[in-house]
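A single protein chain has been omitted from the complex, and every remaining protein chain is retained in its original position.
Order of writing sets the labels: A and B. Residues in every chain begin at 1.
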Amino acid sequence: MGGCLDRTPVLIDANEGGKAAGPSPPFRPAGPFRRINRAFFGRRRLGVASTLGLPLLWMLGVYVGSLLLLMVSSLYELDSVTQKPSNTLTLANLSDAFTNPSVIWVMVRTTMLALGVTIICFLIALPVSFFISKIAWRRARRGLVVAMLMPLWAGYLVKGYAWRAMVAPAGGRFAANGKGGGGFLESTFGWTPGYGRAAIVITLVYFWLPYMVLPIYAGIERLSPSLLDAAGDLGAKPFRTFRTVMLPLLLPAVAAGSIFTFSLTLGDYIVPQLVNNGKEKFMFGTLINSTLGAPNQPLAAAYTLWPLLIVVFYLFAMKRLGAFENL
Amino acid sequence: MRTTRTAMALLASLSIVAAACGDDKEAASTTAAETTVAVTTADTAAPETTAGETTDTATPDTTGGDVDYMWTPNADLLAGAEGQLNVVAWAGYAEDGSTDPAYDWVTPFEKMTSCSVNVKTGASSDEMVQLMQSGEYDGVSASGDATQRLIAGDEVVAIDTAEYSSYADIFDGLKLQPWNSVDGKPYGIPHGRGANLLVYNTEAFADAAPDSWSVMFEPGSPADGAVSVYDSAIYIADAAVYLMATQPDLGITDPYALDQTQFDAAIKLLNDQKALTSQYWGDYTVQQSSLENGDVLAGTTWQVIVNLAQANGAKIDAVKPVEGATGWSDTWMLSSKAANPNCMKLWMDWIASPWANSQVAVWFGEAPSNAKSCDLDGMAEHCATFHASDDAYWKDVWYWTTATEECLDGRTDVKCVPYTEWVDAWTALRS
Partner (left out) sequence: MRLSRFSRASLCAMTVMTIVFLYLPLLVVARLSFNPQKSVSWPGWRGYTTSWWGKAWEADGPRDALINSCKVAFASMLIALVLGSLAAFAMTRFRFFGKTSVSFLLVLPIALPGIVTGIALQNTFSRTIDLGLFSFKVGFGFHSLIIAHATFCVVVAYNNVVARLRRSSPNLLEASADLGAHGSQTFRFVTFPLVRSALVAGGILAFALSFDEIVVTTFTAGSGFETLPVWIYANFSRPNNVPLVNVMATFVMLVSIPLAWLAQRLSDGGDES
C-alpha cells in the first residue's frame, strides 16, 4: 500500500511558500560554514548520521534498550523469601503471563474496554469534526477546533479528578450528617453513574476524545470539497457520499486517532483509582501495578509484554493504514 | 513575518515562565537553607533546649513552646544530620499537623534536628517491601510480614541500641521478637502494636452491635452487599482467623501457617465473600469516605480510619471480634542503603520517645511501644484501652507474618503455602 499519499493530493501551501521565500536573503559568502558545507556536500551518509544519529542513539539506547532489559528481567525467578529477582533463569513468569486464564481474562476485558472507548470516541469525533469543518460558520471554525483541543491541556489528573467530583454518588441511607451530598451530576440531575465501570469509560472517553477529533478534523479539512461535490453531482445521497467517499479517505486519520484512544486506555491504572472507589475489578494496568507492588518485578515485567505486543501489533496495522502520516 | 514575531514572543514568554520557576525555587531553597543553618547551630550549641525556644525567630511556632517533648537528640547523630530524610510509613505514622493541627510530631522533630521529613505512605506491607527494595528510602515503619522479607533481602541493617536513647524504655514484650531481630541482634525500634478491627455502622446495626466477623462472611446481615475488605493478600489470614473459630475441623492453629487444604478453604470463603462485598480498599481514605457516605456498613479497618471518619460525623464504631483478629507489631527500620542515615536514626529514636510515641499511638489508635508513654498525662486510659502492657490481650491477635513453606506452627508433616502463592491467589481472586 502506498499510504495516504497516493490518495490525498499534496497541496502546496501558497502562503507558506510565499512567506518563506519572501525576504530575499543576502547571499554573502558563508565563511566558517563553508568547509562544513563542503564536507557534507553530496555525502548522504554523513548527512544522515549527523542528523539522525543523536535522536536514534537516544531512542535506541534509552528506550528500546530499556524495553529489552525489561523483557530480560522477566526471565528471572523471584526469590520467594526476599521477593527480589534471583539469578536463576526461568520461563515460569512468561508462561504465567500467557497461559494463566485469569490473566488472559483481565487482558481480554481490558482490550474490549479499550476498543469500546475507541469506538465511542470515533462516534463522537466524526460528526463533530464534520460539523466544524464543513458546516460551522467559517469564522467560528478555528475557534471551535481550539475549543475542542484546549481540555487536552488541563492535565490528566486534573481531568480525572474533575470526573471524580462529577460522578460522586449520593450517600447511602446511613450517611453521616452533611456527607454524601453527591457530586455535580447527582445534585443537579438526580442521576449519576456513580463510581465504577461506567464512570471509568466516561472518564477515558473524556480524556482521549481530543486525540480523535484532531486527526479526523485535519483529515476532513484535507478532503477536496470538489470530491464531495462530485459525489453529490453524480447523485449520491449524503450518507452514501459519507460511506463511499469520505470514510475510506478518512481511515488513516481515524487510525491515527485510535492509536491514542486504544493504547492509552490499555495500560491505564490511575482512572480506576480515581473514579472506582475499590468497586470494579482489575484493569490490566492495575494488575501490572499491583504485581509490581507484590513485589514481583519479574512477573510484572512478563505481564507488560501483553500490552507491549498488542500495541506494537496495533501500530503495525495502523501504519499500514497510513496512520503515521496523520499523527 | 507575523508568524515569526508571534512565535518569538511566545518562546520568550515561555522562557520567562521557566525563569520565574527557577528563581522561585532558588529563593525558596535559600531561605530554607538559612533557616536550617540557624536551627542547627542553635541546637548543637544547646541540645537540651526544646525546639520551641530555639526556632521562634526563624518561623512562628504554632505548636506552642511550652510542650515538653521529652527527647534530646543524640549529639553525634545531630552533628552529622543530613538535612532531610525519606521514609516509607503507614498512614498516620508521620503527622505534620496538616490533618489535625493538634497532632504534629513531625514539625517539632524537624525543628530540633533540621532534618526535613519526606513521607511516602505505603498502603500495604507488600508495597513497603517494594519501595524499600528500590533503595530510595532511608527507613520504613515495617509490620511483621514486611520485616522478615526486608531482613532476608538485606534491605535493612541491625541497629546499635546505644545510639537510641528511647530503646531502653520499650516494653520488653516487643523487644527482640522473631519479627524484629536475628540471633539476638535487634533490627529496628519497635513502634507500637494494634489489631485490625471490625468497623460497623451503628445505625445499620442499631438492633445489636456485631461482635463477630460473621457479618463480613455470612449473608443476611444488615451489611450484606456493603462490606469493605482490605485489598491485600495478607487478608487471607483474616479469613483463616474466622475459619479457626467456625471450622475447627480444619485444624488451623496459626492463620499464617496454612497447608493446602486449609488455604483452599480460606480462598473459598473469600470467593463467597465477594457477593457481600462492595469495596476492596487499598488506600485508607477510600474506606474512610465510604464510611462517611454510608456506602459501607461493615468492614475490616484500622482504628485511625474510624477516628478520622467519626471526626467527620460518621455513625460508626469498631470492635475486636470474639474470633480474635489479625494485627500488627511495627518496627522502624534503617535502610542498608540509607542516604541520610543520621537523620533516619534520629527519627527512629524520636518516634519511640515517650511524647512522640504517645502522640502517634493516640492518633493511630494503637498501643504505644514506649513504657513511659503511658505515664504521660491522660495516657493511662489510652494504654489500658489498647492494652499496651497487657500481654494476655494479644494472645488472640495474630500479628502479620510472612507465611513460609515451612509451617510456622511447627508442623513438619505437611508443607504450608508460602506467601508468594498467597499473592497469586489474591490476584486471581481479585481478577
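Throughout what follows, a residue touches a chain if its C-beta (ideal position, glycine included) is under 8 Å from a C-beta of that chain, and two chains touch if they have at least 3 such contacts.
Note that this is a predicted model, so its numbers are computed, not measured.
> Could you tell me which of A:A92, A:L115 or A:L149 touches the chain that is not displayed?
A:L149
> Touching the absent chain in the whole complex: find that residue among B:S124, B:S289 or B:S329.
In the complete complex, the chain left out is touched by residue B:S289.
> Which is it among A:V81, A:L266 or A:L321 that touches the chain not included here?
A:L266
> Which residue, A:T82, A:T118 or A:T304, contacts the hidden chain when the whole complex is considered?
Of these options, the touching residue for the absent chain is A:T304.
> May I ask you to list the residues on subunit B that touch the chain which is not drawn?
1-4, 6-11, 14, 17-18, 21-22, 24-25, 28, 84, 86, 98-99, 118, 120-121, 134-137, 283, 285-286, 288-289, 308, 312
> Tell me where the left-out chain touches subunit A, residue by residue.
So the residues of subunit A touching the unseen chain are 12-13, 15-17, 19-21, 23, 25, 27, 30, 33-34, 36-37, 40-41, 44-45, 47-48, 51-52, 54-56, 58-60, 62-67, 69-70, 73, 124, 127-128, 130-132, 134-136, 142, 144, 146-159, 161-166, 168, 178-184, 186-188, 206, 209-210, 228-229, 231-232, 238, 241, 259-260, 263-264, 266-270, 274, 285, 288-289, 292, 297, 300-301, 304, 307-308, 311-312, 315, 319, 324, 327.
Just so we're on the same page, only the chains that are shown with their structure count from here on.
> Distance between subunit A and subunit B based on Cα centroids, please, to the nearest Å.
About 38 Å separates the centre of subunit A from that of subunit B.
> Considering only the defined contacts, which subunit A positions touch subunit B in the complex?
Within the complex, subunit A contacts subunit B at residues 19, 22-23, 78-84, 100, 102-103, 105-106, 169, 171-180, 273, 277-279, 281-282, 287, 290-296.
> Contact residues on subunit B for subunit A in the complex?
1, 3, 124, 126-127, 129-130, 133, 149, 152-154, 201, 203-204, 226, 228, 231, 233, 278-283, 286-287, 289-290, 292-295, 297, 309, 312-315, 404-405, 418-420, 423, 427-428, 430-431
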